[in-house]
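Sharing a structure below in structure tokens format, with a few things to ask.
Note that this complex is displayed minus one protein chain, with the remaining chains in position.
After this line comes subunit A, so read on.
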């Protein structure tokens, strides 16, 4: 589990920031992005995948959350 921050990018997408490892990357897909469910698996541009517990509604961004590393390259 690691603390991450998700924020909106200038282009309108989402970006992922993991302070511990200075990892800043674009999120290419998010599992749940609906009015009543938000979160789940986040796929990063570098090929990694993280998991955040789904929330009941899309949060106000940026937000710091705990995330689980499912799969990361290297």
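Methods note: contacts are C-beta pairs under 8 Å (C-beta built on N, C-alpha and C of every residue); 3 or more make two chains touch, one makes a residue touch a chain; residues count from 1.
We take it that contacts and distances are computed from a predicted model.
Engineer: There's a gap in the complex where one chain should be. From "Nitrogenase protein alpha chain", "ABC transporter ATP-binding protein", "3-phenylpropionate/cinnamic acid dioxygenase, small subunit" or "Fe(3+)-transporting ATPase", what does UniProt name that chain?
Structural biologist: So the chain that does not appear here would be "Nitrogenase protein alpha chain", according to UniProt.
Engineer: List the subunit A residues touching the unshown chain?
Structural biologist: Subunit A touches the missing chain through residues 5, 7, 17, 19, 21-25, 45-46, 60, 62-64, 74.
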